[in-house]
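Here's a slice of the assembly, chains where they normally sit.
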């Protein structure tokens, strides 16, 4: 099976079976590293890093060199074409006409999708803002799989900055798809974003239990328990009260504990930064001395700052340097597959605990916009038409096609009912029955009544009342 | 024919026949891209970028990789050796002892010439300040040639920032040489520099008509017409009044319209920048709806900012992504030729509408200096001896050998007449008859009377009078 000309923008771009096949190819390449130098001979990878990085970039570049390919890289881009005002799309088109495959890191959520939309060659997302970091997730999964033989049914704790950590977001989806049970243990104030939680509950087939009023027992560890995602593969194992959950965890043990640094560079306000830093806990031997941690894989995407003690380096449970080291063979396999240099056979698609949702698409170059100021569609609005999936009608909920953040718009109208008849050109409240009545392809959605009126719509009776309040 | 060990510092470094041969080689390489990987095997290109760039640098580097060669690059040089105070000449000598070919971009006009003077290996100018950008011009010419089969006799409009755009300056000379008619349509205040206009009128065999008092019709389009360069290949076609010219243009159509962004980073004062920006027009479908634009190639060297609407991307007249895409094969051909890896046969030199001028050289390490503060000879005066071509005697006009800007010095003297006789050691006004009387090899030229006196000269009768006024 060929994956040629596919992209890896989000972790769901690869099916479970494709991920397993990629892992096998990675094993094969690891075992005969010096025989891979002809695989991508003559091919050129462009590595475009709009954000600083050393580890990720070098592992991609080393991977391409081990495959016998060439690399051109632009690591100073923030200071270059951005300064000249160039768009991501233009860069993608031009670099896509030079190189055979593109690796992109960018501070804006959704930027990798824009590159993939315009480049015309396979694109790999090496991290787009706080959105996703799918190749890190492949390394994480691969490490767990190597050590535990499976992902399904494992108890995995994700700890620390769950809000900004793109590695956390990608990993959460992947773990859910492969049937793991996930304990979310954020540093207070850095909980998993709402849109990630929602995606877990709508698209993945397990159950998410949140603990808003954190019980004392939930706080007992270094990081308080905020939520548990319970996989359908082990439906009876976990109860929906944290006390019981923790008791079970005590019995079965934590299979992996994944900790991330505080993503300081993504904190918006200085105040936020200073408040949070003081509380950020440290994983060390002492915090992992309970028997439920006896066989726990201690994982970290690196770089670490102070949240993971150096004394852990010698501990056999520590996996973070293994995670890093598998970055080269995993990325070798990925580049070889997407560039078409290698094919894999996928015997039978593995179980994937995910509903494939076909949400109606909403796409207009006026009206509702993504509210995430770090979304590529907001920052490159010169040429990007806002696009959303309509993931719910009551309440009306849109998911940005770029950054996956949600919007809850207030007003709607129809493009169908007013042709030639100005007095029928009305806009309605999004929470009225009109949300279901208007066909998705006719729907026009506005951020505000003023915007609707600027486009020639008049408020309906209820919308006016709402407007006046 | 071998071009080995030649440089490409200015576009005139290649004859018309050599340019045509390079285009043929580029075609050949495009058509069998995967068979070129042995052409430069074992050769190393150093890519030295003292100014930010992504597109140009990556296209050079991809080109070298496609030829099977290696690349080392220094893209952060502003922050490195410059900080340590190193000269361009020292860097050129050292890097020339490492690599087989050098590509240089630098913010100072003439810097590429200095690198070529010292490196001892072939040097390609990838842009030196506002001076030239010859490889971009090769891409531009190649694109026009591909689309229109010839350059000769075409009507080409150059629009926007004609003052700072190095791509414009290189392209102007190349178009003139290949026999195109050029309409200059600057954004007001950003007209073609005087020294470029002068070079057109002295060295190229066509005629330049300027329109200082812009007639109403000249202003009718998005950019007002400032001047027309009329090629000798079509001498009877254009009249010297813009109205007629425009009428003819209306009839024959515009073959290519070349627009550049405002080169903000080259604007000296903030005031200048702010005044200009507001007036900078936008090329969009509406501005190109006239029938004279029906078959117009819409060209841009990229990156664009707002001067070229995104709606043009889908328009079949738009050539800018084609211009960019041919950057790789064009640069492959160029690297292969200059490094001696390939040779070409030039059947018969094509027509070149240019006079080969052998101006007398003026070169002294005291006296007149280039007045362009961005000229390499001014910034690296520690070791560069000012050098000029004497392009006119009345009025005395020098052209800097580095940046090609002109100097109009006020005082002259002779190194011949004062040996041992102090009272004959006089200096004269440059506009006196002495300018013709003193042999070029004896000429000493001063920026000021004070400087002449500091070197032991006394004012002649007329010079003193002038001095006193």
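So that you can tell them apart, the chains are marked A and B in the order they are listed, and the count of residues begins at 1 in each.
Rule of thumb we're sticking to: a contact is a pair of C-beta atoms (placed from the backbone, for glycine too) under 8 Å apart; a residue touches a chain by one contact, two chains touch by 3 or more.
From a predicted model like this one, the values you see are computed outputs, not experimental measurements.
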Complete complex - number of sequence copies, 2 represented: 3
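The working rule: only the chains that are shown with their structure count from here on.
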Distance between the centres, which are taken as Cα means, of chain B and chain A, whole angstrom: 48
Residues of chain B touching chain A in the complex: 34, 37, 52-55, 57-59, 61-62, 65-66, 71, 75-76, 261, 264-265, 302-306, 310, 321, 324-325, 327-328
Parts of chain A lying in touch with chain B, wherever the complex brings them together: 41-42, 44, 46, 48, 70, 72, 74-77, 79-81, 83-86, 90-91, 93-95, 97-99, 382-383
